[in-house]
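Before any comments, here is the structure.
Note that one protein chain of the assembly has been removed; the remaining protein chains are unaltered in position.
The chains carry the letters A and B, assigned in the order they are written, with residues numbered from 1 in each.
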Amino acid sequence: MNPFIEIITQPDNIAIVIMIIMVTFFTLWAFQQAFENDRLIAAGKPVDGENEGLVDTFKPLVRIELIIALAVMVFLTFWSIVVDAPLEEIANPTLTPNPAKAPWYFLGLQELLVYFDPWLAGVVLPTLIIVGLIAIPYIDINPKGNGYYCFNDRKFAVITFSFGFFILWLLLIVIGVFFRGPGWLWYWPWQEWDHARVVFEPTRDLSNVFGIDSRSLPGFIIGAIVVNGYLIGGMILPYRYLKDKMPEFMKQFGLIRYLVTASLFITMMAIPVKMVLWLVFHIKYIWITPWFNV
Amino acid sequence: MTTENKNNSSYRVYLFVFFSVLLFILTLWVVWNDEFGLRPWKKYQNEYKSLKHAQLEKDYQKAQNDFTKSGDSRTLARLEAQLKKAQDQFNSSEVQQKYRKLSTQWADVHAEAARNQKELQTARGLYLETEYYFTKTQKAGYKKKMDDLQKRIDAVSSKASSLQKQEESLKASLAPFTSGIADIQAEIEKMKSPLEEKKERIATSDKVPVEIKQVYIRDVDKADRCQSCHIGIDGSRQISTKQPFTRHPASFVFLKNHDPEKFGCTFCHRGQGRATTSVEKAHGNVKHWDEPMLEGDMTQTSCLSCHGDVKHLRGAEHIAKNTELVRKYGCYSCHKIPGYDGFGDVGPVLTEVGTKVNYTWAVNWLLDPKNYFATARMPKFYFKQDEAEAIADYLFSMSGTTRHDADYSADTPDEKLVEQGRSLWSQARCNLCHMTNGKGGNNVKVYAPDLSKVGSKANKEWLFKWIKDPNAYFPGTKMPRFRFTDEEIKALVEYLVSEYQDDEAEMKYPTPSEISSASIKKGKDLILKYGCYGCHKLQGMEEMVQVAPSLMSQGVTFLKGEEMREKIGAELTSIGSKPIDMLDFGKLQKAIPNDRLSYIKQKLRDPRGYRLGLRMPDFRLSETEINGLASVLYGFTDNNIPSRFMVPSRQELDKIAGVPSYKFTGDFAKIINDVKCTNCHTIKGIGADYAPDLSVAGSKLQESWIRNFLANPDVIRPLLQQMPKLGLTSGRAPAKITMPKFNLGIQNVEDTNKSDVDVVLNYFQQELVTPDIPKEIPVITTLAIEEQIAKGKELYDQKGCRSCHQLGNDGGALGPNLSNVGNRLKAGFIFKHLENARKFKPDIVEPNYGFSERERIYLTNYLMTLKLNAK
Partner (left out) sequence: MKNPTDIKEKVRKNLIWKSVFRRDYRNTVRDRAQAIFGNIFLHLHPVQVREGAVKLRFTWGMGGITFFAFIILVITGVVLMFYYHPSIDQAYSDIKDLEFQVPFGVILRNLHRWGAHFMVIVVMIHMFRVFMTGSYKAPRQFNWGIGVILLVLTFLLSFTGYLTPWDQLGFWAITVGTNMGAATPLLGYQGPFSEFLHITPFNDVRFALLGGSRVADNALLRAYIWHCVAIPLVSVILMFVHFWRVRKDGGISKPQTQK
């Protein structure tokens, strides 16, 4: 069978296909409504639903809830009749499957393992994701766009969130499910998985690029400068820039809120940065310390 | 607003109805699946039931037809007429009047008795209650009450016995009224009962519920539900030959010894015992289930899981035959295999091979053993010319001593010696083990080399030394030491070299100093890489440096003990249960089915096919051998089988019990080691089954006969009864086979005064005896011995003994020739043998005639008269 068909028809992967379809549909719908509202605002008209009145909950809402519940039940029952939940061989601690994949919703994190050490990819980054998500309402002080779809009024928020949600979360999941094979090597959907395939990618650390041993003191210093420079510079430079260009906003925003926002933002951006460093320059570590490597 | 709302709500109603209907349909689908779709066994069970119903119905019809045709039906009609008459008589008014009167009386008495019984129960209950209070309080009032109650009980029970008597007498007077009818009814019942029973059986079988049938084995959490579809597998009758309804084949061996209720199915057949939802799942032919079902002969592979010894196991013939392949090719030499660690080396000792063979031959042999002779067991390693030469260089340098004599092949053979050798060759029956030019070699299991071209392989001097004392060159060899004189050996060697010569062979014997040390080193590396030491003895080669000082100076080192300790191949202990993901299909991932059996077969077919750099040599097995070996390997599992299912072999049991395995002692042990009796004979469980078992020979054979036979072996049985074991299938006709002449007695073992024959005979009488066989037979005094002999002869003719046994030239050739049995066997053995031939030979074909003791005495006495006068 075509390897692509084989992969997407695996019982557990059908969920991913359903996810892709649903996410695509709702994303399009969300942005369609957002742009529609943008047009209305630009024209000075009220946005969708702004001038709505009230309706009784009983029965319009109760009825629609019932119908949706029925539809969901129909959908799940059909799915459950047609596709059987897989059960693999009995657990065997001596036999590691290749690849050993985490549950699909964690594959984004597993994908990060390629680029980061486990303490970062598996612990620090997920923690920051949760903290960052919870922090969103407190750092987004933009009063616009509350209660309706819109894009123009909150471009930064929507773009940043969409980048995190679609690229760093969903895309990495899709990559993990469909494009990763034995040895966590990249396989195109039309490629056969080859368990014997060996890929050797020579790696180096950042300071090696300049001919300095990354485990030596100079290497350590270079790494420290680069990492801390990224973190500190990533906070100071935009601050100066914004203070210059939008003093009014920054005054309202406040220093602490700025620091939290900036640190979360540059941590998130560190992920694609590190991916590029790895994929393009084969750089494994930027900073090697006796305790951890970044 | 209102209209819009209305539109909205109406389309919502449609949606509601639509989804409700859909959900309802899906629910029906779920129910259908649960009732039928996922329960295919229901269909099978119903089909089986209807088949069984039809069969039982047929039985019933036949029985009914038989009944109608037979005289029984007329008897039945007569009985029914009688019954009618008796009933009419009983129903006539006067009889009825009397009968009713009596029965009313009886009913009254019966009711009275019942009331009385109730009264008795009450009195007894009150008594017990009062007794309790009395015991507790010790008050006199209770005592008095107890006495009263006791009186009441006595009165009531005496009334009860009188009532019972009345009742009985009334019943007795009632009985004659109906006894005639009852008798006839009983008779009718009895006549009909076989038919009724058959009818009943139909009803019972129809009532068997359709349900999952399972065998659950708690300690391994095994639930085998195979019988849910294979419903007739242990039935008493074959209902249908169609799957899944058939009975288990040969169930008298398999199911009788492995009660399905205790063993289930999957211990032997594997597959997924729990599965009930589809045939593929149940048979384990699905993804994520590593144990596909085994069928047919292949199932015998599972015998190995529990049975320590399958050699003489009934029903395990296929696997027993194939385990021999593991020995033949010496798989255990390179792979660790449980239960195969006690065997000797598969290949000959190589420490002094340089004194044995010529260099050119050695190189050619390494390149392809089958070029020398087709039945060679040594595999092909696909060495290149220079690699083969390097190994030969190493082996020759190791052997140290230079070859002394010039090339023998150039000599003109001494015709006289050759002739003498030829006659010795046939006298010693060398052909029994060694094949030459496609003939001989019947005793296949000793795997003696083909000697067709031996003259171009080994030199005369080595051959002489070898025949003179094989143990000296190769301790533990299977080659016996024939006690030839030096002249005889010379003649034999001369004969071998001149007769079995390949003229094209180039003779070359390099001395160690001619060999380059670089080549030796290369050879050593190759030997280490391919693990030649697994099959060939190379131990102790580190000391060989001493014999070749010239090499030592060049820095040549030889293999050391520790370098050869590890087995070179993968461990095979649990190859039969190895997870599929652990099998490396390499290049053939897509080319062959990814299951364990296919993997093993392909590995045997092309050992280096999966990927580059594999080392296993190519044994060039036939497809039959591949299947056979694969079925054995597939049986090496580490499946968790409870110890109560284990059947250890004799040796394992002895080991557990601390019983030392049998060892030959004294001079006899030396003779065994010398003459290798156990190459052919089994003695006390040791040895091969090519020739008769000698474990109880002392009780069986007469001393004088043994002495004669050893001096001059003769044909005892024209056709051995174990014909297949002779390899008839491989196309070799069974020749008239007899034992080689070993010339025992010509030379004594060391310095004892007794001759070898005496040692053997003594050992036979002392050790190889059994108390089961009487020394003498019972004597019948009432009949003259001549009469007894005559009666014995009569029996011999009468029972058709001659169809298998020969007397003179008359009779069949299946059993041993009995012409000289009176000289050969002891009377006690014959007597015992006639009682139960299987006692000493479980697989003997001789039937058990069930002779009485007297008959056996007659026969024995007759047989003991059958003697040929010594030549």
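Simple rule for what comes next: a residue touches a chain if its C-beta (ideal position, glycine included) is under 8 Å from a C-beta of that chain, and two chains touch if they have at least 3 such contacts.
Nothing here was measured: the structure is a model prediction, and the numbers come from that model.
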| item | value |
| --- | --- |
| Selected residue (touches chain absent from view) among A:8, A:83, A:128 or A:226 | A:83 |
| In subunit B, positions touching the absent partner | 30, 33-34, 38, 212, 221, 223, 225, 274-277, 288 |
| Contact footprint on subunit A, counting only the chain that is left out | 12, 15, 18-19, 22-23, 26-27, 29-30, 33-34, 41, 46-50, 52-62, 64-65, 68-69, 72-73, 75-77, 79-81, 83-93, 95-97, 100-106, 109-110, 117-119, 121-124, 130, 133-134, 136-138, 140, 142-150, 154, 158, 161, 165, 291-292 |
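Just so it is clear, only the chains that are shown with their structure count from here on.
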| item | value |
| --- | --- |
| Averaged-CA centre spacing for the pair subunit B and subunit A, given as whole angstrom | 64 |
| Residue ranges of subunit A touching subunit B (in the complex, touch as defined) | 59-60, 63-64, 66-67, 70-71, 73-74, 77-78, 81, 86-89, 92, 95, 97-98, 192, 194-196 |
| Sites on subunit B touched by subunit A in the complex | 5, 8-9, 12, 15-16, 19-20, 22-23, 26-27, 29-30, 33, 288-290, 579, 581-582, 584, 586, 589-590, 611 |
